[in-house]
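Input: one structure, supplied below.
Every protein chain except one is present and positioned as in the full complex.
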Amino acid sequence: MPEKPRIGVYVCHCGLNIAGVVDVKKVAQDAKSLPCVVMSKDYRYLCSVPGQDLIKKDIKEHKINRVVVAACTPNMHEATFRKVLEESGVNPYLLEIANIREHCSWVHRNEPRKATKKSIELTTMAVAKARSLEPLAIKEVDALKSVLVIGGGITGINAAIDLAEMGFQVYLVERNESIGGRMSQLDKTFPTLDCSTCVLGPKMVEVYRHPNIKILSYSEVVGLEGYVGNFKVQVLKKPRYVIEEKCTGCGECSNVCPIEVPNYWNMNMGVRKCISIPFEHAVPLIYRIDIDNCIKCYKCVDACGARQAILFDQEPETVELNVGAIVVAIGFDPYDPAKDEQYGYGIYPNAITGLEMERLLSAAGPTGGVINRPSDLKEPKRIAFIQCVGSRNLKRNPYCSRVCCMYSIKHARQLKEKHPDMEVAIYYMDIRAFGKGYEEFYEKAGREYKVQFIRGRVSEITEDPKTHNLIVHAEDTFLGRPMELEYDMVVLAIGLEPHSTTDKIQEILKIARSPDKFLQEAHPKLRPVDTLAVGIYIAGACQGPKDIPDSVAQAKAAASSVATLLHKGKIRIESIIASVIEDACTGCGKCLKVCPFQAISIDQTRNVATILEAKCNGCGSCAATCPVGAMQLCHYKDEQILAMIENALPSGAKEE
Amino acid sequence: MAELRYAFFLGCTIPYRVTSYEVSARKVAAKLGIELVEMQDFNCCGLPIDPISHDAMLLLAARNLCLAEQQNLNITTLCTGCAITLRKVNRTLKENKELKETVNKHLKEVGMEFKGTIEVKHFAHVLAEDYGIEKIKQHVKKPLAQLQVSEHAGCHFLRPIEYAGFDNPEDPTVLKGLIEATGAKYFDYMDKTNCCGFTIIAIDDEISLQLTGSKLSNMHDAGAQAVVTVCPSCFLMFDVQQPRIEKVFGKTFSMPVLHYTQLLGLAMGMSAHELELDTHRVAATNMLSKIG
Partner (left out) sequence: MGAEQGTELKIKETIRSSRLDRNFPKEVMKSHGGEKLLLCYLCGSCAGGCPVGRLTTSYNPRQIVRMASLGLKDEVLRNNSLWFCTACFTCTDRCPQGLEVASIIRVIRNIAAEEGIVPQVFKELGSNILETGLAYKIPELRLKKREEQKLPPLPPSDTKAVDKLLEASGFLKLIKEQPKKEA
């Protein structure tokens, strides 16, 4: 026998946010006369500890079994008040919130009388719904203590290590042959000028050796099914034409290979053999054949000999991983300045990008750390850095890419260190040196290294066709005069863009993008590594341009969030889900077609729809689609909504 | 492609001082089969007085657009200034409802209404896009293989990219294609997309002469034997002002200046005289001797 509703109504002042416009005492008073209301009070800050305690006390003393809170948006405190009910032994879904702040006091500031009337109406509607609310089941599912980390750069590596140390089984999927990501392409890192490989290398080895981490390199995520705690991920292992288990990484094959192909790791400025590893300290150390350029001379097979690691008809393999949560750490791509012809990239040989300069400076790079300019391989005596290429530009990317000021200053200092007589200039609009030690790093560039800073965004770069020297056209805005200074080489400080695979990952995981096209966090301030998809987290540059310290911080944050979610081995699933009135269901299947979460199936024997509760997100699409009203959304059933509508206007209401 | 009939907008500068451009254009158009229909009682496009009153320019330009709409023909013109002005106003009035209403209010008083039914294209744009480089090549009887030619596209041919739109102002290729279609060798030079300065010649002629002069100097250094223009005003700077520029720079350029239609006409087998090449200030005799 369903219990008789005993409703407690609580109207919040919210300081002056609500009470400054709405007569909250009147609202509380008015609610007293509504059917089933046994208590109606107003209070200054209901969300505060004494506010919550007040509700708890009333529930206990007056046997209240349904609560209506007239206050701010449910987005703020629905969870808070649900907990209050739960801790008082009442089903947390017997709560209804009337939003009399965002929907009332904040938007009708100049009409207090009408706002009060509206608040009374909203509260009445909420009470009407509360009368017909039903307790909802609180269910848990088992959660796997395993995690998928997509992306093996510094972010993915750190997330994987932290999770593995906590005892989770980690699968690290990396689409390139080796983990290490963009950080492996760096020579030195700002502001300490640590050698990047020296810092990254040990971490890469740690990942490789950790018993709880399985690396799937040269692999890509191609499909996702399931739900939080129980994801099924399809991963495609691309063929290396080398058998992983048999390759010892000796490199004999590479030595005899006659074919050279461009090496993407060196920004295509250097070559690698057709069978090779991308760089010396690659992890895992397994060779790969660039099959499109292979001439099948079989010299590698001979050199490999008894190991027999080469397999020309290796097929791609799809494996399925079962994981409880997913961390996306797919990183970024550099902006391509070819579309800005006024800078001449791709037209003038001596205009290069910041990432290309990084490779030139690197001892493991295509020139062994010697700076040569492309047109004549001579050492440049005058170099200009052009900031904000592709960034802070409403016609390109409107955002600031955050790291370019620092990496150009780093390059400038490195160049001056090796060649004190070199003329190095940085053309900028603003220098952003925001991090710990960054301002000091920038200041030293000018004071000690005599790097020249010219404030003016470069308008265009022209070339002397005979010498291939470049002329930088910019205004020195502090002087107020346009300048056309000649340089031997120009470095375009390109910005960061979301990695090219972001579209695909977004589609597979069904996560959102921000307006700047990076992956979107659940809340910009309070939930920087969560997404709105439960169980899926983002970290690192895929969420927005950032440097290594911030990427590592986000990696650790994501690992911690995953642990919070999975550590109990059980996850509470959404209680507000669809429910089928089986007698009314005709088995037409329309609901199935509109469900974005594949949570509905038709039971063939009984010809009725059934809900896979763990997958249902409570979106309500099915309930709206059902032509006969057999599909209902718990907590938003037809009679509940209709009750609200019927009570929206008091009977006998007339225009004022 | 629709039949090649256009309302021919002459503008002010050509009938005033640069009839050689008109003569060569009409002859070339006739041979190619492009019909240029006269626009009766057209007026100045308005660009010269835009710095004083944008509203006046809008009305003057809009009136010309209405004339062409009445003829139900797209407009083509030989002057890049007229082209960009009419094009800009055409698009602006099509997209900005408020402005269109204001303009139409005034046009009503002279019995006209802007409807937004036609397009505007510079003649070189018509040749490159509507007519087609391949078809042009078919008319070339005397390929100018011995000629080394540079281009001065001019500001209003290339910019602003939003309204001009059919070539890349940072790396232009349209005129290059048109020049190479005549068989001539295309010569690149530094700062080729720079302004000639004609618009401010009455404000500060020194600046204008410097602007055109450095271009002449650069193309001369690059080895060009002639320069092609597609605007009568640019033409005046390069040709009529060349002796003055030579004095200021202390150099001899002797760089003949051709309208594109004259270059094409030569390649199609017409004589220098019928193309009025001999009316130019800078003699083209040396250049002509190279092509026989």
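So that you can tell them apart, the chains are marked A and B in the order they are listed, and the count of residues begins at 1 in each.
Basically, a residue touches a chain if its C-beta (ideal position, glycine included) is under 8 Å from a C-beta of that chain, and two chains touch if they have at least 3 such contacts.
Note that the structure is a prediction, hence the values are computed from the model and not measured.
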item: Residue touching the undisplayed chain, where the options are B:Met39, B:Ala68, B:Ala83 or B:Ala184; value: B:Met39
item: Identified contact with the non-displayed chain, of A:Lys4, A:Arg209, A:Lys395 or A:Lys525; value: A:Lys395
item: Touching the absent chain when the full complex is considered, from B:Arg159, B:Lys192, B:His220 or B:His259; value: B:Arg159
item: Chain not shown, touching residues in chain A; value: 342, 388, 392-396, 429, 455-460, 473-477, 480-484
item: On chain B, residues whose C-beta touches the chain left out of the figure; value: 10, 12-13, 15-17, 19, 22-23, 26, 38-44, 48-56, 58-60, 63, 92, 96, 99, 106-107, 109-112, 155, 159-161, 169-170, 194-195, 197-200, 202-204, 207, 210-211, 276
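Just so it is clear, only the chains that are shown with their structure count from here on.
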item: Approximate Å spacing (C-alpha centroids) for the pair chain A, chain B; value: 52
item: Complex interface listing, chain A residues touching chain B; value: 340-342, 347, 460, 462-465
item: Complex interface listing, chain B residues touching chain A; value: 168, 170-171, 188, 190-191, 222
